[in-house]
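Our next item is chain A:
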Amino acid sequence: MKFRVNIIKNRCKECGICIGVCPTKVLVKGDKHNEHGFRYPLPANIDRCIGCRLCEYNCPDFAIFVEVVKK
Partner candidate 1 sequence: MVVSALESSHPLDKYLRTARLPHIWCPGCGLGIALGGIMRAIDRRIKEGTLKKENLVFVTGIGCSARTSFYVNFDAAHTLHGRAIAFATGAKLAKPELEVVVIGGDGDIAGIGGNHLLHAAKRNMDLIVLMITNFVYAMTGGQVAPTTPLGLYTTTTPHGNPEPPLNVVKVVSSLNANYVARASVTHPALIEQYMYKALGMRGFRFIEILSTCPEIFGRHIGMRDPFTLYNTLKSKVVVKQSPSIEESDLDWGKGFVIGEYLVRENPGYSDRIRRGSK
Partner candidate 2 sequence: MKKSFISGNIAIAEGAIAAGMRFFAGYPITPASDIMEYLAEKLPNIGGVVIQFEDEIASINAAIGASWAGVKSMTATSGPGFSLMLEALGLAIITETPLVVVDVMRAGPSTGVPTKTSQSDVMQVRYGAHGDYVIPVFAPWSAQEAYDLTIKAFNVAESLRTPVILLSDAVVAHLWESVLLAEPGEIEVINRKKPSNPPDEYLPYKPDNDLVPPMATFGEGYNVIVESLIHDERGFYRQDRETYCNLVKRIVSKVLSRVDSLFEVETYYGDDYKYLLVSFGSTARSALAAVRILRKSGIKAGLLRLKTLSPLKLETLRKYCEEAEKIFVVENNMGKLVYDVERVTGNDKVISLPLLDLEIPEPKDIVEGVRKWL
C-alpha cells in the first residue's frame, strides 16, 4: 500500500504534534512559512508511511490527512 499525506498548509499552526506522534518519522518541519507565519510539515519520508493516520487524528487544525494511493 502506498499513501499520500496531504497538508493543508494554511491551516497549520506549527504545533509539532503530527511530527511527534508519527511512529515512522515520515514528517519533518518545513522551512517555508504559510500565510500566517507558521512552518508547516513536509512528508519528507513518505515511503515509510504505514497509513496509521495518527497525524490526521491528532492534528488539532484539520490540516493533515492521509489518502491511500495504491493498493
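Convention: a residue touches a chain if its C-beta (ideal position, glycine included) is under 8 Å from a C-beta of that chain, and two chains touch if they have at least 3 such contacts; residues count from 1.
Regarding candidate selection, all candidates are chains of the complex that A comes from, given by their letters.
A quick note: this is a predicted structure, and the numbers were derived from the prediction, not measured.
Asker: Which numbered candidate, 1 or 2, lies in contact with chain A within the complex?
Answerer: 1
Asker: Please give the residue numbers of chain A that touch candidate 1 in the complex, ascending.
Answerer: 4-11, 13-17, 19-20, 36, 38, 40, 42-44, 46, 56-63, 65, 67
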